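So that we are looking at the same thing, I have put the structure below in structure tokens.
With one protein chain withheld, the remaining protein chains of the complex are depicted in position.
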Amino acid sequence: MIFEAKLIGFKEGIKICLVWLVLYSYLLSKERKELIKPFYAGLALSAAAAFLSLLLPAGLISKDDAGNIISMSFAAFLILSGAALYHASGVNLFFGKGDVRSGASAGILVISGSLLFFLPDFAGSVLYLQGLAILKDDLLMTWASACAGLLIAGIVFFSFMKFYKPYRLGSFFGLPQLFLFLSMAKLFGGGIKGISELSLIPSVQRGFMKFIHDFIHQTFVLLLVPDHPILKKTAWDFIGIFFGAGFASAVSLLLLLSLPALFIRHSLFYPLPEPQGDTNASRRRIWALMLSDRRKKALPVMVFMVFIVAAWFSYGGEAVSKIYKPQPRPLAADGGIVRIPVKDPAGDIMDGRLHKFSLFHEGEVIRIMAVRRSDDSVSVCLDACEICPPDGYGQRDDHLVCVYCGTPIAVDSVGEPGGCNPIPLSADVGERFITIEMSEILKKWSFVNSVKTSEGVK
Amino acid sequence: MPLITVNSIIKEYETAHALRGVSMEVKKGEWVNIMGASGSGKSTLLNIIGGLDSATSGDVIIDSVNIEKLSEDELAVFRREKIGIIFQQAHLIPYLTAVENVMIAQYFHSMADESEAKEALQRVGLGQRLSHRPSQLSGGEQQRICIARALINSPELLLADEPTGNLDRENTKMILELLKKLHSEDHFTIVLVTHDHFVSTHGDRILTMEDGHIIRDEPVNDLRS
Partner (left out) sequence: MLLNIIGRSFLNQKKSMALMTASIAVGTALVASLITVSLDVAAKVSKELRSFGANILVEPKVEGLADISGHKRYLRSEDIAKLKAIFWRHNIVGIAPFLKSDAVLSAGGKEGGVTLAGAWYEKEIPLPGEAGNFTAGIKTVYSWWEIKGRWPQGKDEIIAGVSAATQYSISPGDSILLDGRRVTVSGTLETGGPEDGWMFMDLAPLQEVKGLDGKVSRVLVSALTTPMDDFAYKDPESMSISEYEKWYCTGYVTSIAKQAEEVFEGSSARPIWQVAATEGKVLEKISLLIYLLCASALAASAIGVSTTMIMSLLRRVEEIALMKALGADRWRIITLFLAEGILIGIAGGLFGYLFSIGVSEYIGLKVFDSGLQQRAVLLPIAIGSAIVISAAGTVLPIRRALSIRPGIILKGAR
């Protein structure tokens, strides 16, 4: 049995069971039990479509694309739940005066909802399993393991349900809470990259943080920080706080928590209608019922908030210590010689960060990197080593990292051959320019592992 | 359809029979007194009607619900919705003020509402003593809090178990006046247990119990004449 495949199968199984349980309880409490059938239909359709996606030409959808689509469906459910909340607070958003209680339209909504929920996850998992099967050289075992995981999840769930049927869950969920639950299920169980990324949190975190980073950047660019040297330095030192990982992480957490917080506010503080009743006692009773219903519906939201905060901090490190991968800047050979400016508006090689350059040669892209060592010398290498597929290097903390295998490389050893180090280029480092012979580049390029990048190996 | 129908109930304690097949009916809006010597089973009958105790066999149907068939929590709901009880002792919680002692009944019914509780105390003439502790109040005043508490949730049925047993004549009269007002103006159904003949001259009917049986059922007027 292949553990990773079993895990993915198990995770999908548990997700299906949980969603079924909450949806069924919700429908029971609304006395619309029959709507579970379109849910089954949507589930089956999603599974079928996911398997059909195997027939698509390889590489059309990459794992990253699938991840993005799942993130989008997470966002979709989050937005839906916000809209449902808004709707519930009296503004009829969805269907004007119309009602979705008629059988057919409700059925179609449930089908499309479950397609929206399951299809991206299933497709992503299928894609992951397919990749895994190739890596393991064992197609049958991979799929058998995944099915076994699914089966285990089913058995666990059914034996639980035999023992205890928690259909009273339904009283904790209104439509907004249901959508919020679905988006949370995505958030905590939507990752498809195997063990290393079971949940979406790291990528949602990254997405949010990038958004905030860009937002702040744009704001400050718009504000046009004055160009006086002293003012500029202090201003940017101050602005730097807002670019810090801690700040972005905190703000993005607040952003993510804002919707649940709105739920809580709605549940606990939104004014209740004045109850009708003959006596004070009966009015009090109606009020108490309304209040307890509200508090019940606030409970799952609070649980979600606790989960989000806990998960955010337990994943916090990953998104923060991500690898810095600079965009390569284009270069051109001029008379058999390549010249890299040491300092120009686009970058300063002596700044201690990694710099990358790209060179087009006979339809291939050759990447070159340069970095300053602690003795202020500059080492120039190909952005590839002899062993790994040429995914190149990134920078983390004070060392370089091989993007493919994650091996850290001490910056001071860059420029020496061997090990996992990048292939060094003999270059002439001058005051203003670094010059490299084109022939040297081409000679060393021929050592680079001839397989394509890891994305293409699949 | 009578509000209360008691159908041949038997109550056995470990050592003795308290009720040996009692049947009775109380119509809506009626005031029934139950009399008898101590140990005749009158308080047991009242407790069973109020859902505070359960019969060994037999049915008690109140407002077309057989309360002998209810679960413990359903019985709690029944008590808070339908029944107001006044005891011989006021049974006030000593560390809560007068208003809070009324509010606690609201809390267990649904939710507390202070202004409503204050109003209820004003109605029984305790508007000046809202924030006194039970220990600072006289027996009659305590009993009036007890009545306000019993009435706060608009019950269908008011049960009173020797409500004047610990009171002097002055206070007894005051309590009885209060009950009379409730009976005539608000049409409360009242079942009252007493062994005091003066008390039993109020109301519509008197049931007399002896040794676990009802031995007499007569209108109050007859007794007076």
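Lettered A and B in written order, each chain numbered from 1.
As a convention for this text, contacts are C-beta pairs under 8 Å (C-beta built on N, C-alpha and C of every residue); 3 or more make two chains touch, one makes a residue touch a chain.
Keep in mind it's a predicted model, so treat the numbers as computed, not measured.
Colleague: Considering the whole complex, which of B:68, B:141 or B:161 touches the chain not shown?
Modeller: B:161
Colleague: Which residues does subunit B use to touch the chain missing from this display?
Modeller: Within subunit B, the residues touching the omitted chain are 43-44, 47-48, 50, 52-53, 72-73, 76-77, 79-81, 83, 85, 87-89, 91, 93-96, 100, 103-109, 111-112, 149, 153, 161.
Colleague: Identify the residues of subunit A touching the omitted chain, counting contacts across the whole complex.
Modeller: 134-138, 195-196, 385, 387-388, 399, 402, 404-410, 413, 416, 418-421, 457
The rule is short, and it goes like this: only the chains that are shown with their structure count from here on.
Colleague: Measuring from the mean C-alpha position of subunit A to the mean C-alpha position of subunit B, what distance in angstrom results?
Modeller: Inter-chain centre distance comes to 66 Å.
Colleague: Using the touch rule from the top, collect the residues of subunit B that touch subunit A in their complex.
Modeller: 106, 109-111, 113, 116, 152-154
Colleague: Under the definition above, what is the set of subunit A residues touching subunit B in their complex?
Modeller: 279-282, 284-285, 287-289, 291
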